[in-house]
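Reviewing the structure listed below.
What you see is the complex with one protein chain gone and the rest in place.
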Amino acid sequence: MAVTPATKLDARRLRADFPVFDELVNGKPVAFLDSAASTQKPRQVLDAMREFYEHSYANVHRGVYTLAERATAGYEGAREKVRAYVNAPSSREVIFTRGATEALNLVAYAWGLDNLGPGDVVVITELEHHSNFVPWQFIAKKTGAEFAHIPIDDLGELQLDALDEIATRGNVKVVANNLVSNTLGTVNPVEKLATWAHEQGAIMVVDAAQAAPHRKIDVQALGCDFLAFSSHKLCGPSGVGALWGRRELLEEMQPFNFGGEMIRSVALDRTSWNELPYKFEAGTPAIAEAYGFGVAIDYVSEIGLDAIEAHEHELVVQAMDALAEIPGLRIFGPPAERRTGIVSFELENVHPHDVAQILDWEGVAVRAGHHCTQPLMTRLGVAATTRASFYLYSLPEEVDRLVAGLLKVRKTFA
Amino acid sequence: MAVTPATKLDARRLRADFPVFDELVNGKPVAFLDSAASTQKPRQVLDAMREFYEHSYANVHRGVYTLAERATAGYEGAREKVRAYVNAPSSREVIFTRGATEALNLVAYAWGLDNLGPGDVVVITELEHHSNFVPWQFIAKKTGAEFAHIPIDDLGELQLDALDEIATRGNVKVVANNLVSNTLGTVNPVEKLATWAHEQGAIMVVDAAQAAPHRKIDVQALGCDFLAFSSHKLCGPSGVGALWGRRELLEEMQPFNFGGEMIRSVALDRTSWNELPYKFEAGTPAIAEAYGFGVAIDYVSEIGLDAIEAHEHELVVQAMDALAEIPGLRIFGPPAERRTGIVSFELENVHPHDVAQILDWEGVAVRAGHHCTQPLMTRLGVAATTRASFYLYSLPEEVDRLVAGLLKVRKTFA
Amino acid sequence: MSELDQLYREVILDHYRNPRGHGALEPHDAHAEGQNPLCGDEVSIFVRFADDGETIDEIGFEGRGCAISQAATSMLTELVKGRKAEEVAVLPKDELLEEIGIPLTPIRLKCAILGLGVLKVALHRAKGTPLPEEWRTLENELRLADD
Partner (left out) sequence: MSELDQLYREVILDHYRNPRGHGALEPHDAHAEGQNPLCGDEVSIFVRFADDGETIDEIGFEGRGCAISQAATSMLTELVKGRKAEEVAVLPKDELLEEIGIPLTPIRLKCAILGLGVLKVALHRAKGTPLPEEWRTLENELRLADD
C-alpha cells in the first residue's frame, strides 16, 4: 500500500488510552490479537459515555425538557459523525442499528421482500460473512429469487470472470459483498462490483464491518447503495452500528421494525410512517451507545485512518514473514499488499482450538473457528482456522509473542 | 394495593446512587418525572459496565481465550438473571434484543409470518403502545389476518365483554397486551386474557415494558407465551432488552435476524440454525449492555419490587390528590388503586408541550405527547397529554414541585 | 429562568391569546396547510396579493396547537404583510426567530417555523417556483404539502 500518512501513529502511546492493557492474563500482559472480532475501548469513549449517563441521559426525541434535549442532541450529533465518517450526502440517510448484522437484515427484509421474486438473482460471494450471506439466502428463498455466489480463487480473491455467467441466470437485483473479508483480510473490488451491479439494474450492498474501522470509507466514491458497519469493531461500545442507504431507496422502502418513534400516525385501520431516518428506528434506540459510537469515530478519525492502515500493514507484513518461517504453517489469503491487518492460518496436525488454547496460556488472544464464514472454509477445505488480527494499539512485540507461542504449540504437539 | 413490603425503600438514600441528581437544570435540581420513558442509572450499573469494559471485554461465544471467556460468562450470567427475574423455566428461553420493541417485532415476524393467514384474528387493545400495535397491524395485513382490538371504557380499563364478539370473527391466533399501560398506568388483566387466549388456541404476548421495572413478574403465573421488556426503563443501559418465550414455540419458529452466531452450519445451498437462544441472536449482541442489564436487575431486586411498588403507589396517590385540586385539570385513567406510578392529565386551554416547557424552566421534567399510544389518544379525544411518572428515586417534594409548576402554568396562561 | 418565563408570557402569550391575522381569506391567491406531527400543531395560511400580484396585501391563518406554533404564525403575519412574495419566499428563518426572541430547543424550533414553512409552500405554489432544498426537508417533516 502506497499510503504515506501525514503522521505515523504511536501505538505504544495510544495503548495508554486502553485500560484493558493493564490487565494480566495468566500472569502475562494480554496480547490482544482478536480485534477483527471486536476491539478494546479507549478511556475517551468510556469516559464520554459515563459523562453522558451522568449529565445528559433521558429518552430521545419528543422530550421537551432539558435532559431530553441534551440526550437528543448527543444522539443526533453521533448520527452526523457517522455521516461525515463515510462521506454520506445527508445524515437523514444514516440509520442506527444494533450492528452490521442488523443493518444487513434491514436491507434484506425491507428492500428484499418487496423487490425480489422469481426470475431475480441475488449475488453474494464465497467469502461473505454469514451476516451478509444468510439474510440474503433466506429472503431469496422466501421470495423465490435465485441465490448466486461469486467464487474465489485459491488466494481468496473474487473471480469476476464469473459475472457474465451469473448475469445470464436472470435479473440481477442485488449484489452484496464485504469490502474487507474478516477471515482473509482481502480488500475486495467493491467499486467494480458496484458498477457492474448498476449496469444490471441491481443495488450494491456493502458490508463494511471489517473495513470502516481500518481504512477511509467514502460511500459516494464506492458508488454503493447501502453500507453497514458496527461500533464495537471501531473502539466504540457494543450494541450499536449504522446503516447508510441512498435516500431514494430508503424512502421507497417499508420499515423493518415497527413501534415507537417510527410512525407518523397510528389508527386502528391505518398507519403512516415517520420521515427518514426515524422510519427505520423503531423503539428506544441504543442512545448512550450511539453517542459513544460517535466519540469512537472522533477518536479513530483523530489518529487518522491512513495512519491506522499503514500501521496495520507493517504488522501484517511482519506477521506474514515470521509465520512463513514456521514449519507446517499455512497462511490463507492474498499477499500483504492486498489485505488489511488480518492473518488466518492453520498449523499442521493441530486443531485451531488447541492452538488458541495454548496461546491463551501465553497471554496471546487469537480467534479459532470458522469466523462465521463457513462457505469460505468449505472452499479452503478446512473446518476452521486460527486468526490473528491487529488494530491501532497492536505492537510488533505482540506479533513476536504470537510467533513464539506458535513455536511452543508445535513443540507441544510434536 | 395491599402490598406490605418487608422493608420500605428510602428514596432519599437511593438517590445518592444516581449521579444525575447532582445536576442542576435551569439552576434547579432536576425533578425527573419521566421514568416511564426511560429511567436514570445508578452508579452501581455504570461502575460495573466500566469494570467490564476494562477487564472482561471481548466478543462473546466461540472465543477460546480468557477475555472472551470472561465476556461470555458476564453475558450469559445476565441471561440467567433475566430468567430468574421473570421466573422463566430456563435461560435458554431468554433472548436478548435491543428492547421491548424489537422483542415484540421478533414475535410478530418470526411467529406471525408462519402462523397467520386469512380467517385468523390478531387481537390487541385500544391502549397498546405502538410497539405492541403496529408490528401486529403490519403482520396481520401481510398475512391477510384480521386485526381486532379490545376497546376500553372511559377509565381506560379493558372491556372484556367484547371478547365474545371478537371470537366470532375467526380463529383467534394472537392476543397481545401490555401488562401496564404507559400512558394511564392501568394494570391490565393479563392472566384473564391469557386464559381466554388459550381457550381460543391463541398465543398470549405480553408487553411488560412498563411492568417489569415496577412490580414482580412471573411468566408462569401470568400464563403467557411471550413477554418483552427493556433494560433502559429498569435502571439499566439503553440498547438492550429481553424477550422470554415458551420453549416449544421458540423451537418451532424460524429465526428473525440472520447472521453470525445464530447458525449451526451454512452452505451455499442450505443453512441450519443454532440452538436456543442463539438462533434468535444474530450478530454481535449488546454485550456490555446485557451485562449492565443484569446488574440493574440485581440493583432493583435488592431494593425489592414490593417496596418499589408501594413507594410508587404512595407517590401516585399524593399526585392524584393534589392534581385533582387544580382547576381545569383532568386526570385520565383509573383510580390510584388500579394503576402504577403514572399520571396523565390535561390542563384546560394549555397545550401539553407548553405545560412541559414551562415545567422544564422550573426544573421539572415531564413528558408531553401521545406517548406512542395514538389509538388511545383518539379514544380519549385528545391529541396529547402531559404525563408524570415515578420510580424508586422519586420524592414527595418532586410531586409538590410538579403541582407548584402546574399552578404557575395556569397563571401564565390565565 | 424567570426572564425567559417573562418573555414566554409577554411576547408569546399575547400573540397566542390575540392572534393577528386570524381567520381564513376567501377568495385568496395563495394557500397551504401544514402539520407538525410532534405536537399535533396545525396551520393553514391564506394570502391575497395587491394589484401588482406581488405584494402581500392580506394574510390570514387558522390553526391549533401549542402556544409557540400559534404565536409564531401570528407574528409571521405581521412580519410579512406588505412585503413582496418573492422576498418572503426566501425569507431566512432567523428573521422570524429573532422576532420570537426566546431561545428554542430543536424540538420547539419546529413548532416555531411551521407557519413560515406553510407560507413558503403557499407562495412557491402560487408562483410555480420550486421550494428551496432546506424547506423540502421540512416539507416532509412538517407535512407542509398535505392538503
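Order of writing sets the chain letters: A, B and C. Residues in each chain are counted from 1.
Everything below uses one rule, namely that a residue touches a chain if its C-beta (ideal position, glycine included) is under 8 Å from a C-beta of that chain, and two chains touch if they have at least 3 such contacts.
A quick note: this is a predicted structure, and the numbers were derived from the prediction, not measured.
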item: Left-out chain, listing which of the shown chains it touches; value: A, B
item: Options B:72, B:271 or B:284, residue touching the unrepresented chain; value: B:72
item: Among A:336, A:358 or A:380, residue touching the chain not depicted; value: A:358
item: Contact with the hidden chain (one of B:92, B:142 or B:330); value: B:92
item: Selected residue (touches chain absent from view) among A:152, A:219 or A:384; value: A:384
item: Contact set of chain A toward the excluded chain (per top definition); value: 26-27, 350-354, 357-358, 361, 369-370, 383-384, 412-413
item: Where the missing chain touches chain B, by residue; value: 61-64, 69, 72-73, 76, 92, 264-265, 274-275
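By our rule, only the chains that are shown with their structure count from here on.
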item: Highest-count interface - the chain pair sharing the most C-beta contacts; value: A-B
item: Separation of mean Cα positions, chain C and chain B [Å, integer]; value: 38
item: Chain A-chain B separation of Cα centroids, rounded to whole Å; value: 31
item: Whole-Å gap between the CA centroids of chain A and chain C; value: 45
item: Numbers and ranges of chain B residues touching at least 2 other chains; value: 26, 353, 357, 369
item: Junction residues of chain C - those touching two or more other chains; value: 38, 108
